[in-house]
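Note that this complex is displayed minus one protein chain, with the remaining chains in position.
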Amino acid sequence: MTHEHLTRVELLRRAALGGAALTVPGFLAACGGGGIEKEAGTTAATTASKKLAKRLTISNWPLYIDTEKKRHPTLDEFKQRYGVTVRYIEDVNDNDSFYGKVQAQLSRGQSIDRDIMVLTDWMAARVKRLGWLEPLDAAAIPNKKNLVPGLAHPSWDPDRKYSLPWQSFLTGIGYDPNRVGKEITTFDDLLDPKLKGKVTMLSEMIDTLGLIMLAEGDDPAQVTKKTFDKAMAKLKKIVSSGQVRQFTGNDYAPLLAKGDVWAAVAWSGDVIGLQPDNPKLRFRIPEEGGMIATDNMLIPKGGNAHTASVFMNYVYDPKVMAKIEASVNYVPPVVGTKAELAKIDPALAKNALIFPDLSKLHAFDPNAADNKSYKQQFQSAIGS
Amino acid sequence: MAFLHRHRWATPYLLLLPGAAWLALFFVVPTYYLVNTSLQTGSLDVGYVFDWAWRNYSDAISTYHDQLVRSFEYAGLATVLALAIGYPLAYWIAFRGGRWKSLLLLFIIAPFFVTYLIRTLAWQTILADEGVVSNLLRDLHLLSADGRLLATSTAVVAGITYNFLPFMALPLYVSLEQIDPRLVEAAEDLYASRLQAFLRVTLPLSLPGVFAGTLLTFIPAAGDFVNAQLLGTPREHMIGNVIQSKFLVITDYPAAAALSLVLMAAILAGVAAYARALGTERLTG
Partner (left out) sequence: MSVALLRRHALTAYALLAFGYLLLPIAIVILFSFNNPAGRFNYTWEGFTLDNWGSPFGIPGLWPALKVSLEIAALSSLAATTLGTLIALALVRYRFRGGGATNLLIFMPMTTPEIVMGASLLALFLNLGLATGFWTIVIAHITFNVSYVVVTVKARLVGFDRHLEEAAMDLGANEWTTFWRVTVPLIAPGILAASLLAFALSVDDFVITNFNAGATITFPLYVWGAARVGVPPQVNVVGTMIFLAAVGGMLVNVLVQRRLGKGAA
């Protein structure tokens, strides 16, 4: 966190740490300015509204929660327990599009009519840096203690004051061995001319470029101009050869299940979730390594921080997280989920994709992930 | 009312005022802002400011030259195909439809009654790699064993043609329907050949319909991105895909605005050239 990115809230926090005994009036006098007054006002409002709202609106990615007979049982249970109706909207199709949709409002301090939105690390870092997030109501989240230690201190939110992970996800290769005619073990196996036009890759830069860098023997956690250019050159060659049928968000899933696509750069949970449609599908982390990233629950400005925090506390109960996990098959951020999941579905609890060996997994360089020039080059290479 | 009686000249302006003001505010003014945006520089984080940045245009054209050209290729091809399908169809309804004309016309516009996205998604099902159509064509050896229909330029052009065909067929029908059948009969007697009669009488009389139909098909086709997105691959992406993504995904507004205006200018230039070639005086006169 560099100094220029310091938000007002952080300034407050640091100032408060420096002078814990400072009274609010004295504090105002010390800092001066109406902005602080407003800040103090909102804090007061948050403390005052410890009452739960009637409704909680969540924006999440498609197929990212337990679903049974077209309902979401954990949300129904949340309503039973707390009397809060959850309006659950699956309208995050990719980070950039969602950002494009909501930035006009958030940048003007207007509400987007959402209490929680779920965004990937690098985008979460951006909206946090822009000051568009409400802090979590820490008092309402005792279950925060269940957070997996490895995820507790990301550089963009060191104490998880503004975010809690929803799921982590692995990026590897999903494929249908029957159609491909063999197993796919490396990224370069996707480039077999026999698969021309039968391959999709992800339109999220960190996923596709991450795998390419690993295939080139480079480290996606430390992106340099040289490694980036090398990966882009390879990507451009792949695109111009016609090997890639499409660059997709979640929309590779129907194509893969249907057989229009035989192999795809894919997210782990998606492929496990496709088994009912096509039991032959497999997901594999390439031999040279795969990618891991985390999607985070965030409270956009104007959201009800208390109610949202109560919800976060609810899903951080391993019992609840296990129910979600049994359906979405991603990587849970909550300690104790494995034991609870074993009670629901022992086979899943042993699944190495849900409880993966982290040694072959890499995170994408967070600075490179949100580098404008890199992103533009990537977008123009994939044809949009 | 008394005011209206005394100032009859004012009546048309009063009738016009609300609608014209609306269009001025939400059609003309936005165009100004589009031009303004296209000349801005900056970034979303720090804000965009007006800067006479003409290089946005040269950058946009040089970077997305391929997509621009492709848009006009696909739109042109789809227009020709729609004419080839729509003209005989409109002719058949106009001259052979008899008392079923209304019902047959309903068939022509029926696609418009199914939500645009849903009918385009239906083409995904129809053209799927393992679908009936692909397998049939493979059995007939019209498609190679590993060939495909979906995610090709063929699928994109077929989708565009389908989606805008009613725009072509309706004006054609209107202009053909107005032709007096007795005139055609007389021409057939005179030229002694149906083909000659068609070429010398029916076709020229239907040219206004051809003009309207081709424009109504070509213009939306050139700006379309849905077909390329759902039925194509990045190699089939058109300028619409780029504009869409620049505005809504990458939020590079100046480049997106510049590309929109380039598209609009190219369309206007094309329409003007086309009108001159076909001779609008003759069409409207």
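A and B label the chains in the order they appear, each numbered from 1.
Following the convention adopted for this analysis, contacts are C-beta pairs under 8 Å (C-beta built on N, C-alpha and C of every residue); 3 or more make two chains touch, one makes a residue touch a chain.
Computed from a predicted structure; not experimentally measured.
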Point to revise | Touching residue (missing chain; options A:Pro62, A:Gly131, A:Gly242 or A:Gly336) | key: A:Pro62
Practice item. Give the residue, chosen from A:Leu56, A:Val84, A:Val102 or A:Val334, that touches the chain omitted from the document. Key: A:Val102
Practice item. Go through chain B and note every residue touching the omitted chain. Key: 1, 4-5, 9, 11-13, 15-16, 18-20, 22-24, 26-31, 33-34, 36-37, 85-86, 88-89, 91-93, 96, 102, 104, 106-108, 110-119, 121-126, 128, 162, 165-166, 194, 215, 219-220, 222-226, 230, 240, 243-244, 247-248, 253, 256-257, 260-261, 263-264, 267, 271
Revision key, fill the gap. Logged for chain A, residues touching the omitted partner chain are 59, 62-63, 70-72, 88-91, 93, 101-102, 104-105, 108, 110, 112-114, 248-251, 253-254, 257-258, 273-274, 276-278
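The criterion applied here is as follows: only the chains that are shown with their structure count from here on.
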Review point. Mind pulling up the chain B residues that touch chain A in the complex?
Key: 43-45, 63, 67, 128-130, 148, 150-151, 233-235, 237, 241-242, 244-245, 247-252
Review point. What part of chain A is in contact with chain B in the complex they form?
Key: 94, 96-97, 99-101, 103, 130, 197, 239, 242, 244-247, 258-260, 372, 375-376, 379-380, 382-384
